[in-house]
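After this line comes chain A, so read on.
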Amino acid sequence: MEASAAAQGPVLLAVHGALKTFGPVVALADGTIELRAGEILALCGENGAGKSTLVKILAGVHAPDAGTFTMDGAPCAFRSVADSKATGISVIYQEPTLFPDLSVAENIFIGRQPKNRLGLIDHAQMRRDAASLFTRLGVPMNPGRRAEGLSIADQQLIEIAKAISLDAKVLVMDEPTAALSGAEVERLFKVARALRDAGAAILFISHRFDEVFALADRITVMRDGRYISTHRTTETSVAAIVHEMVGRDVDALFPARNAEPGPIVLQVSGLGRRGVFRDIDFCVRAGEIVALAGLVGAGRTEVARAIFGIDKSTSGTVSVNGHELAPGNPQSAIAAGIGFVPEDRRKQGLVMDLSVARNTALTLRRRFSRFGLIDFRAEKRTAATWARTLQVKISSMDQAVATLSGGNQQKVVLAKWLATEPKVLIIDEPTRGIDVGTKAEVHRLIAELAGHGMAILMISSELPEVLGMADRVLVMHEGLISAALERSEATPESVMHAATGSKEAAT
Partner candidate 1 sequence: AGGGTTPAGSEGASGSAKTDATITFIPKQLNNPYTDVVLGGGKTAATAAGFATANVVGPLEASASSQVTFINAETQAGTNAIVIAANDPDAVCSALDEARTAGAKIVAFDSDTNPECRDVFISQVVAKDVALIQTKLISEQIGGAGEIAILSATANATNQNEWIKFMEEELKSNPDYKDIKLVAKVYGDDDDAKSFQEAQGLMQAHPNLKGIISPTTVGIAATARYLSTSQYKGKVALTGLGLPNEMRSFVKDGTVSEFALWDPAQLGEVAAYAAKALVDGTITGAVGDKFTAGDLGERTIEDGGIVIVGPPTVFNKDNIDDYDF
Partner candidate 2 sequence: MSEHATVAVDTTAPLADVVPVRGPRWYAGRDATMVYILLAFLAYAALSIPRFASPVTTGFLLLDVVPTLLIAMPMTLIIVTGEIDLSVASIAGLSSAVLGVAWASGTGIWVSIFLALGAGLLAGIFNGVLVAYVGLPSLAVTIGTLALFRGLALVVIGDNAVANFPNEITALASAKLGTSGIPLVILPVVFVVLVFGLVLHHTAFGRGLYAMGYSKDAAHFVGINVGNSKFWLYVASGLVSAAAGVFWTLRYTSARSDNASGLELTVIAAVLLGGVSIFGGKGSIPGVLAGVLLIGSLNYALRLGRVSDVVLVTVTGLLLIASVIAPSVSAAVGRWRHSQRLRRHLARDQGAEPG
């Protein structure tokens, strides 16, 4: 990868020994980074290593308990978000933070909308400015539209537009690509490199090493809230970084599987939802992993939602072990043995304010009821067992999931569904925001579950994951299944062709 010429420029933003505690939890023990003008620095670390905490300190959201901060060599403090912004720091948070009632354009320019001669907001000018930003990012989006109901990917793109429009000296991006697929990622990188070449300093956080090595000039590694090391990208390797992150070697290879698929468990026939997708026909057998691939917005999530009954399908049927499910009724899907790990864990997967125990037990409410009354102890025991099995990093089962790191939250969602011992598990983006170690674990877990005869439908935007895990790959394009590929036929090229709708790829 090309290294920037300015990589040896002066240190722009330096943080040393940043400490942040939340009551008894030490989220960040020694946050240390040195960010130079004209470079892209990647921050790597396991889930819960304290990356987002460091970001939030830089953003002025959290007040640090200790640490020294300098900007351009002068000591500085980030007492508030406004303070941090004024210093020239612009942040894309891990989770999109849009205002659903405001227009896309206003979301980008809130607080600094262009004004007309009367000192009032010039809405037309604002929309034009937004449109030109989107052109720069290569994304078609109507700036006048309300932000409500946008997909996670679209929301993330707006966040990016917002951040770059600030023309900040320091751009911090906390997993900006987690919800994006190849095309958008590539465009984001192009913009990021352009900003770097213009002299900005960029802090980039991602769990995807291909991205990190493609983009970053240097990599800083964190573990357990502490600074570990910094390397030039050209002088290190994925294995070395992973070793430092995890403190041991990680076998990042996908688990080997050669189970014979059993009888058909999930049968989807002619499923359709007007204006969204149609003619979805496929089956998943016991012990089989079927991946649903495609570009962002291809309609994969919508299919999964319709199967589980969150949305009502307008045509076709879903049956589990031959029993047809009532459309639009998640209870019937759960009763039939379907589990669904949704893509947006914060809004759909978890009740953020409830404890780990309560969240895990939510799917078990009826199972542990005797004469209609819940057996608290059995419930808690089961929840604890699954949390332990998945090695969720928590201080107590009574900790609110809101205080967990993103990856650990994802594990709680998985635990919640595994606890129901489903026959079919639908997983939408199973490893979004999960670190390598856990990712390997999740992959091993999925493989193991399939090995025990569970039918698994996996939606993923990560091509390696799709190719590495799936027995069969269904590729969606514009609401239709454009290809059904056996493991042997599935290659990056065949999947991408089908996903982009290129004629020659259609089977």
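Basis for inclusion: all candidates are chains of the complex that A comes from, given by their letters.
Worth pointing out:
FYI, contacts are C-beta pairs under 8 Å (C-beta built on N, C-alpha and C of every residue); 3 or more make two chains touch, one makes a residue touch a chain; residues count from 1.
All of these numbers come straight from a predicted model, not from anything done at the bench.
Looking at 1 or 2, the chain of this complex that touches chain A is the one numbered 2. Contacts from chain A toward candidate 2 in the complex involve residues 8, 19, 21, 23-24, 26, 29-30, 32, 34, 65-66, 218, 220, 223-232, 235, 244, 310, 330-331, 333-334, 340, 342, 347-354, 358, 361-363, 365-366, 369, 372-374, 395-396, 398, 416.
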